[in-house]
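Yeah, one chain of the complex is gone here, protein chain that is, but the others are all in their spots.
Take a look at subunit A:
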Amino acid sequence: MTAYEVLVAPFAEFEFMRRALVGVLALSLGAGPVGAFLMLRRMSLTGDAMAHGILPGAAIGFLMSGLNLFAMTIGGLIAGLVVAVGAGVVARATQMKEDASLAAFYLISLALGVMIVSLRGSNLDLLHVLFGTVLGIDDATLLLIAGISTVTLATLAVIWRPLVLECVDPTFLASVSRAGGASHIAFLSLVVLNLVGGFHALGTLLAVGLMMLPAATARFFARDLTALVTLATLVAAASGVAGLLVSYHLGAPSGPAIILVAGCAYALAVLFGPVGGLIGRLVPRRHLEA
């Protein structure tokens, strides 16, 4: 097999592969930066909880109007925001710590979502909702994903400074500006939006994978923020493309293939990453002069 046959032909020959390609590339543009900030804000688990939280909303949309893009998107958005706000409120208003309250929320959401989908749909529908159908993306979904990525990048440009500052030195931000709270809410909304976008391609369970794994991978290579965000986006895009090819050639399901490729990148980064990677720690090079 030539390189052309392996790398290009699948996309050249099949329209569904081209759509999937555009879909994952657009998704990566939003998921990369959002994932990087989730990680830096120590909110990786929050992303996970919100991804699960989307499920019952999307499931109610499914219950009411079947596999309808609009209904499931709106349902997912509402549910995601409810979980984001609800977990925060429970953590602040009661003695429950935020991680435990998030865990409670996402377990309930997952069970509820599976229950609702099963009420009406088949097991196939359930698989669709849980793991997505990146090979079945239609025009409307592509537009939705591209729109979400555009909104994400524009919003991040606006809230970049307070977002960074709130991670590094929250007291300082609070002393010079009141933008901290607003930017946090805007950021949470972006997380929900990107998860909803990712959910159509990768399903509720895996959508967060395209955010967290590339960001965690990039952290082993990048020492500054710009590099981190750029690299996370590139890793997400590369995982998307490679995952689609793997899935095409091996006949494997595409969503899991994409996330597994990202997972392999992460494993390699843990081992060989120059910034705090395992090998570098176990086999230190000789120290420098100064």
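Here is the rule we use: a residue touches a chain if its C-beta (ideal position, glycine included) is under 8 Å from a C-beta of that chain, and two chains touch if they have at least 3 such contacts; residues count from 1.
Convention: contacts and distances are computed from a predicted model.
Enquirer: Match the chain absent from this complex view to the correct UniProt protein name in "Sodium/pantothenate symporter", "FMN-dependent oxidoreductase, nitrilotriacetate monooxygenase family", "ABC transporter ATP-binding protein" or "Histidine kinase-like protein".
Expert: "ABC transporter ATP-binding protein"
Enquirer: Among A:A179, A:A201 or A:L260, which residue is in touch with the absent chain?
Expert: A:A179
Enquirer: Among A:V158, A:A252 or A:L278, exactly one should touch the missing chain; which is it?
Expert: Once the missing chain is taken into account, the touching residue is A:V158.
Enquirer: May I ask which residue of A:L107, A:A140 or A:V168 touches the chain that does not appear here?
Expert: A:V168
Enquirer: In the full complex, which residues of subunit A touch the absent chain?
Expert: 40, 158, 161-162, 164-165, 167-172, 174-177, 179, 222-225, 227-228
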